[in-house]
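What follows is a short report on a single structure.
Let's turn to chain A:
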Amino acid sequence: MLVNQFLILAAVLFCIGVYGVIARRNAVMVLMSIELILNSVNINFLAFALRNGSIDGHVFALYIIAIAAAEVGVGLALVLLVYRNRKSIALDELSEMKG
Partner candidate 1 sequence: MDILRDHNWVLSVGTFLPLAGVLVMLFIPKAEEQLQKAVALITALATLGVGVYTLTLFNYDRAGEMQFVAQTNWISVIKSTYYIGIDGISLPLYILSMVITVLVMIYSWDHIPSPGNPKAFLMLMLVLQTGMAGTFISQDLILFFVFFELVLLPMYFMIGVWGGENRQYASLKFFLYTMFGSALMLVAFLALFFKTGAESFAIPYLVEHGGAIAKNTQVWIFAGMFIGFAVKVPMFPFHTWLPDAHTQAPTQGSVILAAVLLKLGTYGFIRIAIPMLPHAAREWAPYIGLLAVIGIIYGALGCLAQTDMKRLIAFSSVAHMGFVMLGISTLTSFGMNAAVFGMVAHGLITGMLFFVAGSVKERYHTLEIARLGGMLKQVPHLGWILGFCVMASLGLPGLAGFWGEFPAILSAYSPLHGLSEGTFRVFMVIAAMGTVLAAAYLLWLFQRTAFGEPKPEFGGPSSDSHGQHDHASHDDAHHSDIHDVTVYEWVAWTPLLIGIVVFGVMPNLLFKLIDPAVAAIVSHIGG
Partner candidate 2 sequence: MLSTLFAVANWVSPAVDYHAIAPEIIVAVGICVVLLADLFIADRSKWLLSTVAGFTLLGAFIPVLTLALSDVGPRSLFDGRYVIDDFSIVMKGLFLLSAYVIVLLSTTHIEEGDYYQGEYWVLMLSSILGMLMMTSSRDLVSIFVALEFLSIPAYMLAAWRKRDAKSNEAGVKYFLLGVFASAVMLYGMSLLYGVANSTLLSDLAAEISGELTAIRVLAVVFVVVGFAFKVSAVPFHTWAPDTYEGAPTPVTAFLSVASKAAGFVALVTVLYVAVPGASDVWQPLIWVLAALTMTVGNVMALRQTNIVRMLAYSSIAQGGFILMPLAVAAEGNSSAAVLRSVVTYLIVYAATNLGMFGIILAVSRKTRSGEVASFGGLFSYAPGIGALATIFLASLAGIPPLGGWIGKFSAFQAVLEAGTTWGYVLAVIGAVNSVIAFGYYGNVMREMWMRPVPNGDTSPIATPAPLKLALGITGIATLALGILPGVALHFGDIAVFTSAFGG
């Protein structure tokens, strides 16, 4: 079966996502990168579920999708909050507290 391809795809997505999180300065882009990672995870689960013929993977994937939605909701809310206060969503500027 084509499990490995799925896994590789997932790994690639994961790496892209991680890269995005680290490299991007725009909060929204970072959020999307995180979504990428979560989806890579979903792909993993589904691929494994198919290979093993159990439904746990599917279930897990569903949970992830749902929770990811919630996370994005909260995340966007926070970003909006920040934008309200400082008219910018560049994460670099969010470094008032350090040391």
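Note that a contact is a pair of C-beta atoms (placed from the backbone, for glycine too) under 8 Å apart; a residue touches a chain by one contact, two chains touch by 3 or more; residues count from 1.
These made the cut because all candidates are chains of the complex that A comes from, given by their letters.
Keep in mind that this is a model prediction, so the values were computed, not measured.
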Numbered candidate touching chain A, per complex, among 1 or 2: 2
Parts of chain A lying in touch with candidate 2, wherever the complex brings them together: 7, 10, 14, 17, 21, 27, 30-31, 34, 37-38, 40-41, 44-45, 47-48, 51-57, 59-60, 63-64, 67, 70-71, 74-75, 77-79, 81-82, 85-86, 91, 94-98
